[in-house]
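Yeah, one chain of the complex is gone here, protein chain that is, but the others are all in their spots.
Chains: A and B, in written order; residue numbering restarts at 1 for each.
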Amino acid sequence: MKNIRHLCAAFAVAFVMVAGADLRAQEFPAKPVTLVVPWPAGGTTDIGMRALATATEKYLKQKIVTENRPGAAGVLGPQQVVQATPDGYTIVQIPITVFRAPFMRKTTFAPENDLTYIIGVTGYTFGVVVRADAPWKTFQEFVAFAKANPGKINYGTPGAGTSLHLTMEQIAAKQGIKWTHVPFKGTAETTSALLGGHIDAVADATGWAPQVNAGQFRLLVTWSAARSKNWPDVPTLKEAGVDLVSNSPFGIAGPKGMDPKVVQVLHDAFKKGLEDPSYVESMAKLDQEAAYLSSDQYRKFALEQLVEQKKLIEDLGLRQD
Amino acid sequence: MAEGAKSSATGGGILAKIRGPRDFFGGLALIIVALLAFWASSNLPGQQGFAFGPGTGPRIFASVLLFIGLIIAGTGLIVKGPPLDTFAIRGPAYVMLAILIFAGTIRGIRLDLAGIPIRIPAFGMVFATFVSFMVSLFGSKEFRLVESLIAAVGMTIFCVVLFVYLLGLPFQLWPMFF
Partner (left out) sequence: MSDLLANLALGFSVAAAPMNIAFCLLGALVGTLVGVLPGIGTVATVAMLLPITFGLPPVGALIMLAGFYYGAQYGGSTTSILVNIPGEASSVVTCLDGHQMAKNGRAGAALSIAAIGSFFAGCVATVLVAALGAPLTSLALLFGPAEYFALMVLGLIFAVVLAKGSILKAVAMIILGLLLSMVGSDLETGAGRMTFDIAELSDGIGFANVAMGLFGFAEIIRNLEMSSESRDIINAKVSGLMPTRKDLIDSSGAIARGTVLGSILGILPGGGALVASFAAYTFEKRISKTPKMFGHGAIQGVAAPEAANNAAAQTSFIPLLTLGIPPNAVMALMVGAMTIHGIVPGPQVMVKQPELFWGMIASMWLGNLMLVIINLPLVGLWVSLLRVPYRLLFPSIIVFCCIGIFSINNAPTDVLIAAVFGLIGYWLVKHDFEPAPLVLAFVLGPLMEENLRRAMLIARGDATVFLTRPISGVLLAISLILLILAMLPMISKRRDEVFVE
């Protein structure tokens, strides 16, 4: 027993010494890159990121291992990656919640300093749906009804503090509406609640697509800057008279202090991955639209988001502690 | 479960006055948990208008738990019950140690606990599996070295083949340092 303990100690010491060896000396990437996806396996984001990883492997000429580390609304993964060695072998998807979290609760890292931004990838298509037999044919009618009947409308979202929830409250603030937010856990729950008539409307990413296409739901509005390719007849929020765009763009980043050359290699590979036909096809099926940003643009975007989200959270009074 | 039959009787003193020590201490622990829950949820807002608020649920259930804890502890004082069972040390200690080693080494740990940096490099799955298997073996009094070593090697190989190659889970196999 004692021997084993000694052996372990010896091993530990040896390993720690080897740890000094520098992997950056070799041409990047010399081994598989781990892409942390801070969402559970199998969600839209996970499937999209896996498709991107598969498409990018060809150009990076290395395997990209997708690892799911869900938690804290997508903030736990980045929080852990921040502490990894900035050698480019550990990178992470950065959801919009990373820029929101510092203003909602205590966090252990500062997105403006602790991350190296690599590339902006894509955003979601959000929209508001009602039942097909609902009296509102357009978003304007819906808003007018909500205005005339304060506190009558119940809308569901896949969770509190999501972009869906925040944007609905922003709309309410701009239009002088009072409506009630009913939070659910994910799209499956919101869909069945709306189908069963337990709520009046749902704000969600394209989880409503099957019901909209089957004619059970009516899509009133999408929140992207331009009309969606899959539903070209549906106006955007701007066209419906509310000056807002909400699509929660996300990208990829690594820990702070990454070698610019490594960033360049990763950026170039992912950019080609984004343009790869296999990825473009998956994106179309997932109703996501590319929103490429270069490393510098993405960093700038992040800084803007931090200002914007702070104001948003404060205006809506959503700070928790 | 009939552990009462083979458990040893516990000491005198104040404890002797407690007629059902199992229930008494069980109830006591529930009371402590309830108080802890009260404290942990004290910063949460409660009822606001017709919204329930995040703090309401924990406080309601903590109150109920406190109440039940009091009844159980009270029953333990009055009603005669089985004596306290003895707690083993060896088994739990080694099993816990084995799990700790697994958790600490599989992916490495980097965190700052109250200002003290804790750094464990990622030893990977082969190391974690082998070592925690070996350590947990000590939890049993029937430890046999040669047999155990063979089993540990076999188990490690089996796990690697099964999880990494057959099921394709993204585990790091060998030690790697960040």
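We adopt the following convention: a contact is a pair of C-beta atoms (placed from the backbone, for glycine too) under 8 Å apart; a residue touches a chain by one contact, two chains touch by 3 or more.
Being a predicted model, the structure only gives us computed values, none of them experimental.
Student: Identify the residue among A:125, A:222 or A:282 that touches the chain left out of the display.
Tutor: Considering all chains, including the one not shown, the answer is A:282.
Student: Which residue, A:35, A:60, A:73 or A:258, contacts the hidden chain when the whole complex is considered?
Tutor: A:73
Student: Name, in rising order, the residues on subunit A that touch the hidden chain in the full complex.
Tutor: With respect to the unshown chain, the touching residues of subunit A are 40-44, 46-47, 50-51, 54, 67-73, 75-76, 79, 104-108, 151, 154, 159-161, 180-186, 188-189, 191-193, 195-199, 209-211, 213-214, 216, 282, 285-286, 318, 320.
Student: Which parts of subunit B face the unshown chain closely enough to count as touching?
Tutor: Touch set of subunit B with respect to the missing chain: 1, 3, 22-23, 25-26, 29-30, 33, 37, 40-41, 44-45, 49-55, 57-58, 61-62, 64-65, 68-69, 71-72, 75, 79, 82, 84-85, 87-88, 90-92, 95-96, 98-100, 102-104, 106-107, 109, 125, 128-129, 132-134, 136-137, 139-140, 142-144, 147-148, 151-152, 155, 159, 162-163, 166-171.
We adopt the following convention: only the chains that are shown with their structure count from here on.
Student: Could you give the separation in Å between the centres of subunit A and subunit B, each centre being the mean of its C-alpha atoms?
Tutor: 35
Student: What does subunit B use to touch subunit A in their complex?
Tutor: Its residues touching subunit A are 43, 110-111, 121, 123, 127, 131, 134, 138, 170, 175, 177-178.
Student: Using the touch definition up top, name the residues of subunit A that touch subunit B in the complex.
Tutor: It is residues 1, 4, 8, 11, 15-16, 18-19, 34, 65-67, 83-85, 87, 90, 321 of subunit A that touch subunit B.
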